[in-house]
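So, subunit A:
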Amino acid sequence: MDSVDLEHFLVVGALLFAVGLYMTLAKRNFVGVLIGIELMFNAVNLTFISFSRFVESAEPLNGHIFVIFVITVAAAEAAVALALAVLLYRLRDTIDVDRIDLLKW
Partner candidate 1 sequence: MEDTGTIVAFWILALITVGAAFGVAAVRNQIHSVVLLIVTFAGVAGLYITLSADFIAVVQILIYIGAIAILIIFAIVLTPRAGRLNQEGFMLLPALGLAALVAGTMIFVAFDTSWAISERDGFEETATAIGDLLLDKYALPFEIASVLLLSAILGAILLVRPEGAEEEIE
Partner candidate 2 sequence: MVILLKGEWYDLRDLANPVRELIDGIGLPDAVDYVLWSLIASVAILTWLVVSVIAFIWIERRVVALMQNRKGPNRVGPAGLLQPIADAIKLLLKEAITTRDADRMLFWLAPIIVFIPTIVVFAVVPFGESMVLANLNVGVLFLIAVAGIMTPAVFIAGWSSNNKYALLAAMRTIAMLISYEIVQVLALLSVVIFIGSMNLQTFVSWQDEYNTWLIFIMPLPLVAYLIAGAVEINRSPMDISEAESELAAGYHTEYGGIKFGFFYQAEYMAGFAIAAAVTTLFLGGWTLWGLEEWIPGWIIFLGKLYAVFFLYIWSRGTLPRLRIDQLMSFAWKFMLPLMLVNVLVIGAEVFIWEETGASRNIALPAIGAVNTTLAVILVVGWGRFLGHGSGRQRGYRATLTREIGKIYYTGAEAS
């Protein structure tokens, strides 16, 4: 506990990712799934930034650039996905992913 190293941040990232993964797989509500995806994005970003801070590299700021692109994509993804959720709700009156099964087998 006398210093904070890369591993600490990686563990936080891993835990966030696991929670996100769990939510994405298990939640019935479409919005819950999205929240899970956002959590995973955050975990990845955190990992990127910690590598960029700690790991030997010629251009350490590349990690930051990656995070910026990830955030951009996440924003776009969130907008489209939530639009899909609203659309789905209008069509099917539900956003329960277990009940959206028109394409099932």
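Going forward, contacts are C-beta pairs under 8 Å (C-beta built on N, C-alpha and C of every residue); 3 or more make two chains touch, one makes a residue touch a chain; residues count from 1.
With respect to how the candidates were assembled, all candidates are chains of the complex that A comes from, given by their letters.
All of these numbers come straight from a predicted model, not from anything done at the bench.
Although all of 1 or 2 belong to the complex, subunit A touches just one of them, candidate 1.
Subunit A makes touch with candidate 1 in their complex at residues 1-32, 34-36, 38-39, 42, 45-46, 49-50, 52-57, 59-62, 64-65, 67-69, 71-80, 82-87, 89-90, 93-98.
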